[in-house]
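Heads up, one of the protein chains got dropped from this complex, but the rest are sitting where they should.
As written, the chains take the letters A and B, and residue 1 is the first residue of each chain.
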Amino acid sequence: MQLSLGELAQRLGAELIGDADVVIRGVNTLKDATATDVSFLANASYRRQLSDSNAGAVIVGAKEAAEVKGAALIVANPYLSFALVTQMFDNRPQPVHGVHPSVVVAASATLGADVSIAANVVIGEHCVIGDGCEIGANTVIGDHCVLGRDCLLRANVTLYHDVVLGDRVQIHSGAVIGADGFGFAPDKGRWHKIAQLGGVRIGNDVDIGANTCVDRGALADTVIEDNVILDNLIQIGHNVRLGEGSAMAANVGVAGSTTIGKHCTVSGGAGIAGHLTLADGVHVAAMTTISKSITESGAYATGTAQMPLNEWRRSATRFRQLDSMAKRLQQLEKSHEGKA
Amino acid sequence: MQLSLGELAQRLGAELIGDADVVIRGVNTLKDATATDVSFLANASYRRQLSDSNAGAVIVGAKEAAEVKGAALIVANPYLSFALVTQMFDNRPQPVHGVHPSVVVAASATLGADVSIAANVVIGEHCVIGDGCEIGANTVIGDHCVLGRDCLLRANVTLYHDVVLGDRVQIHSGAVIGADGFGFAPDKGRWHKIAQLGGVRIGNDVDIGANTCVDRGALADTVIEDNVILDNLIQIGHNVRLGEGSAMAANVGVAGSTTIGKHCTVSGGAGIAGHLTLADGVHVAAMTTISKSITESGAYATGTAQMPLNEWRRSATRFRQLDSMAKRLQQLEKSHEGKA
Partner (left out) sequence: MQLSLGELAQRLGAELIGDADVVIRGVNTLKDATATDVSFLANASYRRQLSDSNAGAVIVGAKEAAEVKGAALIVANPYLSFALVTQMFDNRPQPVHGVHPSVVVAASATLGADVSIAANVVIGEHCVIGDGCEIGANTVIGDHCVLGRDCLLRANVTLYHDVVLGDRVQIHSGAVIGADGFGFAPDKGRWHKIAQLGGVRIGNDVDIGANTCVDRGALADTVIEDNVILDNLIQIGHNVRLGEGSAMAANVGVAGSTTIGKHCTVSGGAGIAGHLTLADGVHVAAMTTISKSITESGAYATGTAQMPLNEWRRSATRFRQLDSMAKRLQQLEKSHEGKA
């Protein structure tokens, strides 16, 4: 893959300050880029690296263009343009088109045009696989699943039955979509399973990370709206609804029947209890526990800040005494007022 | 699937108030149910939906029966009856009986009657697969495993060697049972692996969620007793013992050699340190850290409650000063006493 700076500027809709004939062969950070690399400045804290970078060209906003040593590609949103450039230089091996002879496809399944289905994939009854889909080796797709156009399922993905994906959905290895929600009725000290009769509906342009789980609904479906992005090792419980454009980092858990609004972000390791509603534009800090619904957009947190272990022990001991401390403080205040 | 209300009442042991000939074709919530659906009231907070529900019949306790608009099915434990009804209306695709030609079964393995073994399953030497077991596509079962009757392993499950399951055990996709416990001896700045010589023993009626890990024991076995239910993405360390009827929600971790009593519940994201003992009937709140043994049944928690991020920052700063605050409070109290 190579592109002249002129072509690159054209594809990005960028203003080029520099030689349009220079050839670009890769993308790299300001620090590591060489004369055949394009780099980018999307975070002001790297701005002082501009003058030292050996990059053949740098994608920048108009304000920083003068500080670029080599060629500058001036755009409105440098981070977006960087994303587009990584897609141009994507080095992911291209799949072999067609269906590998080891694939097991049910007779009633329908495969679209231009699909690539790798070794040992298993596709169940009545599945519909859209045009241009790519399915990695050893992935299993249950009965009655529908994949839209240009979906990309990597190796070792599992879709249970009745999972519907929109277009351009990407699912990473080890992800499990449609496993039973965690529903059991207790009776006389024993748990009785509630069969999970709903499915999973996933919109367009959704990205699901490795080993992430999205459970099927108990009665209605679990729903992930368009353009939701989920990192690895996330748990999405049954009948959760994730609003359009929301993003979750790794190790997050969302318990059953919770609805999360549009354009929310949940940082790594956070946990959100069940049967809650989070408004649009809520941002949950890393490792935070959300146990009540949130009606106002904004950022929320729980926990404490890092301390050396010995100091932490003292604070943690006092935390147990907090109610007593508060009451004693009130007592002193009263007594002080009495005297004043 | 369809049932008359009369049949349904009989199967549930319910008292029917209504027309026994009405035909029920599905299960749904009070809000979404139609005239051919049965619904249920198990949670008092939905009680006011009774009068608006279009459900053909509602499973209720005796107290709420008069408020049901359509037919009422009166039972002692409506949630349990709901669970039984979901099982009656379970729409999970039924497996093809027999062994798919792509399955690789070791010569010394024994398969019971009426098993269903899907494509690309691999079964190791000396395994015994009980009658009526169903094993999903691409699942791998190591040597010397024993599955009781009517176990259900979904697609892409992994059992290492020497894993013993009771009857009616269900294991979801991506779960890994019997991987090595995390045991290493440090010496001169290097880690030396402790081979994990134990296995895993799982009782009857156990349910294990997607991508959950249960490690094999170091010397003795890791043990999960009857009717334990585990949600997704849970880590059970080596030589843990989980007591009968205990339940854990997603993202929980239990470190090695901890024993958890019977009928405990652990909410999502909680972590339990190693070498602890938790009594029967302990309930651990979501995202809680348990670092000491618990001898009394009851509920336990750690952490703080959610706050807007800016307010949280102030509390978190003060948390670091708590020990100093406590001492200053004592000082003031002393000084106040001196004056009083």
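The rule we apply is simple: a residue touches a chain if its C-beta (ideal position, glycine included) is under 8 Å from a C-beta of that chain, and two chains touch if they have at least 3 such contacts.
These numbers were taken from a predicted model, which means no experiment stands behind them.
The missing chain, though absent from the display, is touched by one residue of A:V58, A:L233, A:I260 or A:V284; that residue is A:L233.
Among the residues A:V128, A:A299 or A:A316, only A:A316 touches the chain that is left out of the figure.
Interface residues of subunit A with the unshown chain, by the touch rule above, are 26-29, 32, 42, 77, 79-80, 82-84, 86-87, 89-93, 100, 102, 118-120, 136-138, 154-156, 170, 172-174, 205, 207, 209-211, 227, 229, 231-233, 245, 247, 249-251, 263, 268-269, 286-287, 303-310, 312-313, 316-317, 319-320, 322-323, 325-326, 329, 332-333, 336, 340. Interface with the hidden chain, as seen from subunit B, comprises residues 102, 104, 120, 122, 124-125, 138, 140, 142-144, 156, 158, 160-162, 174, 176, 179-180, 182-187, 189-197, 211, 213, 215, 218-220, 233, 235, 237, 251, 253, 255, 269, 271, 273, 283, 285, 288-292, 294, 298-305, 307, 311, 314-315, 317-319, 321-322, 325, 328-329, 332, 335-336.
The working rule: only the chains that are shown with their structure count from here on.
The distance from the centre of subunit A to the centre of subunit B, each centre being the mean of the chain's C-alpha atoms, comes to 25 Å.
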